[in-house]
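A single protein chain has been omitted; all remaining protein chains appear in their positions.
Right, chain A next:
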Amino acid sequence: MRQRAMWSAVLVVGLALAGCGSASDSGKSTSSDGKLVVWDWKSGEPFAKSYLDKAKADFKKKHADVEVEFVAQPFDQYYTLLGAAIQSGKGPDVMLFNGGGQIRDRVDALVPLDEYVAEDKQRLAGWEAFTKDGKIYGAPVTLQGYPIYYNKAIYQKANLDPASPATTWDKFVADCAAIAKAGSKCFALGNKEGVGIQFWISSMGSTTLTAQEYDAWIAGKRDWNSANVKRLFQLWKETGDKKMNSDGANSTAMFNDSFALFQSGKAAHVMGLMSDVGHWQDFNEFLTPEKLGVMKAPIVTAGTTPTLPYDGGIGYAVAKWTKDPKMAADLARSLSSADALKAFYADAGAIAADTTIDVSAGGPAVSTIVGELKSGKPALHVALSSKTIDLMGRLSQQLLSGSITVDEVVKQLAASDQAG
């Protein structure tokens, strides 16, 4: 009996001692010399093959003796797995990130790339989404933007001119009434995950906020009480109140139920993406390139100019624990080299970060989008923290169901934004 007590005591003391100290420590790379490990969620897919081949060939020119291993993780688990790797201070040398909050929340684990990517700064667009506090942490591969797509066939059915969609909000609302009469919804909206509002504020931001407010928002000086910011959310509520959205928006998944509604001609507009999914290539396939249009945001506040909201979509970053940051940065650069990106555009249908790529074969919609890249600005929602975006998603659902006021929404968002 005494022995048992003693052993228990030893156990407890041992546990207590082992329990002290933080669970996290930072440190070493898992890769051995001469090998780089890359984590992503793309390399397993067939369309990525020629892109990766081109990137590897480019890297081989610089470091012939270094082996590169691509590890494809499932996307829905990606940041969970990455979080565990960061927590243990061990993991891949180079990793793929979504631009915006996802990379900005994790810069503690990354190496600033400014000195390595200086040569690429002119050729590539979309750096802003991979930048925090003036330092670049990722090399962009694709651009992600939020154009408003419309179905020209529905415009014709509603006796509207498909070549000249509405340029002001009032005209747009009137057009939508005509579209409703012709039996279609105005917007295909999926807000089950709360993503609809993100696309909304970004698509409508440039014509609702003044240029000054817009730039201040991106720079982090957001005035949530300004009349125009409130107007953004009022318009969102208005689309719900006026039944402009597809039915059951709060239970419709954006990916890909809402896009399916647009593709099948049940709604005239959708705020879509320009890379990966829900984009011109998908829509071309169903609606044909001739029927697919891209329109500028209708003007809400007089004196504003519509601009295309876009950012760096995905890009590669270098982990802090890698042994040779220069070598890893070279790999990130190879992954955004001109040849590799050309292959990515051609096979994945993404708008690559390299804007010199010729897209004229992709149809009028993609040409319109690429033409607007020069004057484009970073998207509003990408500037927000993941926490604020999550909150905004829930509040947007409440706005649609009518259980909250716009004033309360901006109050809660302001509190969350300032805390972050």
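In this text, a residue touches a chain if its C-beta (ideal position, glycine included) is under 8 Å from a C-beta of that chain, and two chains touch if they have at least 3 such contacts; residues count from 1.
In this text, contacts and distances are computed from a predicted model.
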**Item:** Record-based protein name (UniProt) of the chain missing from this complex, from "Sugar ABC transporter permease", "Tryptophan synthase beta chain", "Oxidoreductase" or "Hydrogenase assembly protein HupF"
**Value:** "Sugar ABC transporter permease"
**Request:** Just name the one of A:44, A:183 or A:248 that touches the chain not displayed here.
**Result:** A:248
**Selected residue (touches chain absent from view) among A:159, A:225, A:288 or A:403** = A:403
**Complete:** Even though one chain is not shown, chain A touches it at residues 3-4, 7, 11, 15, 18-25, 77, 79-80, 83, 87, 105-106, 108, 192-194, 247-252, 257, 386-387, 390, 393-394, 397-398, 401, 403
